[in-house]
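Left out: one protein chain. Kept in place: all the others.
Here the chain labels run A and B in written order, and each chain numbers its own residues starting at 1.
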Amino acid sequence: MNTEPKPIDPEKEKRKIKAVGRMKEIMTGYYIEAKTAEQSGKKIAWITSGGPVEPLIAMDVIPVYPENHGAMIGAAKMGSDLCEKAEAMGYSRDLCSYARADIACAPINGGPIGGLPKPDMLVCCNNICGTVLKWYQVQARHFRVPLFIFDTPFCHTEFSAEARRYVRRQVDEYVAFLEGVCARKIDLERMHQVGRLSLAGQRLWQAVLDTSMHKPAPMSAFDAFFHLALIVTLRGTQTVVDYYTALLAEMKERIENRISAVPKETYRLLWDNLPIWYRTRWMSDKLAAHEACLVADTYTSAWCGTMKYIDENDFLGSMAEAYSRIYLNIGVDEMAQNVIAMIDKYAADGIVMHSNRSCKPYSFGQYDIRKIIQQQRDVPVLLIEADMVDERSFAESQIDTRIDAFMEMLK
Amino acid sequence: MKESINMHEFQPFHDIITDPFDYARNWKETHRRKIVGHFCSYTPEEIIHAAGALPFRIFGSGEAVSLSDEHLQAYSCSFVRSALADGLSGKLDFLDGTVFPHTCDTIQRLSDIWRINLGMGFHTDIGLPVKIDTDSAGEYLKSVFKKFKTELSENLDYTITTADLKSAAHLYNRLRRDMQRISDLRRENPSIISSNDLQALTKASMIMDREAFSQKLAAVVNGLTEKQTRPDKSRKRLVLSGGICNIPSVHTLIEDCGAAIVWDDNCSGARYFEGSIDPDGDIIESIAQRYLEKIECPAKHAALFRRGDALVNIVKTNRADGVIFLFLKFCDPHAFDYPYIKELLDKEGIASMLLELEMPLPSEEQLKTRCQAFLETLA
Partner (left out) sequence: MITVGIDVGSITTKAVVLRDGKIIAEKIAPTGYQPQAAAEMVFAEVLSAAMLPADDVTTVVATGYGRSRVSFAGRSVTEISCHAAGANFLSPAVRSVIDIGGQDSKALVMDATGRVKDFAMNDKCAAGTGRFLEVMAGALGVGLDAFGPISLTSEAPAVISSLCTVFAESEVISLISKGARRRDIIAGIHAAVAARVVAMAVRIGLTPPVMMTGGVAKNIGVVKAIEARIGSSVIVSAKAQLTGAIGAALIAARPGSSQGSGIRSQGSEEP
């Protein structure tokens, strides 16, 4: 075997995003802090990806995301093994693979980082799905820690006055819950600050994603999947604002220097649903070989999609609507209009929809969304059936063929 | 095969549930009133009935389910797929409207797909809370029911009065009490009514004209109370637990293996007629209160061990020898609760078996073998 170091390809080097190193640093530091929280005396909260993290930040509680852990498990290709373990515990194979993997991890400290630090509390917001309710109930029974459920009624066609009142009351209940677990009052001044930082972070994230409107796109959805981590996990901190400020600057620089995500971008595609975490590289290379770039996606844009509902000067008061109106908590027809708006905004030539076995709210309705898109925009849609974390549900040669056939259609 | 009661007495109920669409169409023609479809035992039927309409529970006929493939992936439960197929194939054209209380993720998306693709009258989402154990959730639920009453009045062009609601509550209390009475009688002597017949009665109670049903039900209760049948102690006593059981043959199949089903803890079973409405106070709030108090569907949240403890209680109260879980494949809420509930049962030394079902049932033989094997382990 050849033991010489691989020669550096200057083209590839140029194309690499420099901020990646900083992200890895920040996330490593974040996980270390979380895993050593016992020493610092900080409390740990497990929270859902769509959950209101800002009050946690304001109260110096470290937020930990089992879903982010799920993505890491997928990327580390540890998903099928952990899902199998969950099945041995009695959990049906048809359940969400994030949940199965996390439930299997907890008793054995499995996964790529030796397990998540034990929570002092669980915060579950069901704006993304009903599965998180069940998942967090399981973990509440397992860890025997307090569980807060932030119940955001589904907005099929509206955010009703009744729902608004209900969710607003729960914001107060949430704060009271945190004050109880932490045994101290929230600092409203700090909360105000965190709210402003959250909004600033979201604006920056949107600006970063918007750079892909440029032809060619300086970054792809695969890059977005990676750089997403901070806006999800540490929204409301200065770290996030600093990071995306730098990332935005780098994207603008790339545009100036004509550095694109895909060397020859001929086809611009939109991605729908969660990533296939254990095949992002494979898919990225495959599409790039077809001169296709995933210029935008509905998943990463979900963390800056409801800014318009937030009142910067009253974050706590206005967050009810923002958290209730996220992309997965609205009707299928409204989702279709959002996708059409993205097609126009990013000048997409086609859509790739991941029919994700693990995510029913995201996947059911895709067929109707596809129909609406094809009626209103006449843009071809490729459907890929897989799972975000459980590799056993990924049939490579079938999907390979589908992608090829789709690209042939576009050419 | 033994029949425990004169088969003719329950035949009308069997006929109705075998072709509920036919019944509904005839009823509509005869009475010239409206029919409102729904899928869930959290639907405030009392309010629908108070508006002079027939609350019609949709179970999914299991025919032409492939029609749903155009709108739903294969990893959706067969109940939703068959219900959608019924809508798409025109079988439900008699509906004047459909209401969707918030339940699980799949029903949530079914509502959108239904609204976008089907046009049978009005469409109302009843945005129930997922939590039922906090004051704010209770208040919200009540406000949602009040809103529903207003919307329904508009949609059906009928102003629902307090008197209407009280009368409906009274009727439903009677229905539920009578169904409960039959369950009590059966507990003492399962031979008086086969589970298949009781299931037909229960399903019919979700489809038939409620007044007419109430009268027939009273007669059934009298008949069963007076019935003299030698109790058969040889059969093993089983509790069924699950969600929607829309496979009619399952009950017969299980009992034919030599068991007696003594409690049906399904959404389409006993959970439907659990509890009663307090006639005093604000009637909408009383109606809502019953939904807050009954043992929750796993898609909802109350205390962490509430459902499991309730099941253990049910097993003990009914002196059951074991539990058969009847889950539809792809029903997430039930599947997530299963391991902890099984653990509770194991701790109590209560035997259990899990059956994952699909509509239509792929094979009765396999089901029979499993049930028989389970009973053999109880011997």
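Going forward, a contact is a pair of C-beta atoms (placed from the backbone, for glycine too) under 8 Å apart; a residue touches a chain by one contact, two chains touch by 3 or more.
Because the structure is predicted, anything quoted here is derived from the model rather than measured.
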Touching residue (missing chain; options A:33, A:84, A:179 or A:265): A:84
Contact footprint on subunit B, counting only the chain that is left out: 234, 256-258, 362-363, 365-366, 369-370, 372-377, 379
Interface with the undisplayed chain - residues on subunit A: 80, 84, 87-88, 90, 93, 391-398
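Rule of thumb we're sticking to: only the chains that are shown with their structure count from here on.
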Geometric centre distance via CA averages, subunit B-subunit A, whole Å: 37
Residue numbers on subunit A that touch subunit B, as the complex places them: 89-92, 94-96, 99, 126, 129-131, 133-135, 137-138, 140-141, 147, 149, 151, 153-154, 156-157, 160, 162-163, 165-166, 169-170, 173, 331-333, 355, 357, 360-361, 363-368, 385
List of subunit B residues in touch with subunit A within their complex: 70-73, 75-76, 102, 104-106, 108-113, 115-117, 125, 127-131, 134, 136-137, 139-140, 143-144, 147, 298-299, 301, 304-305, 329-330, 332-333, 335-340, 342, 356
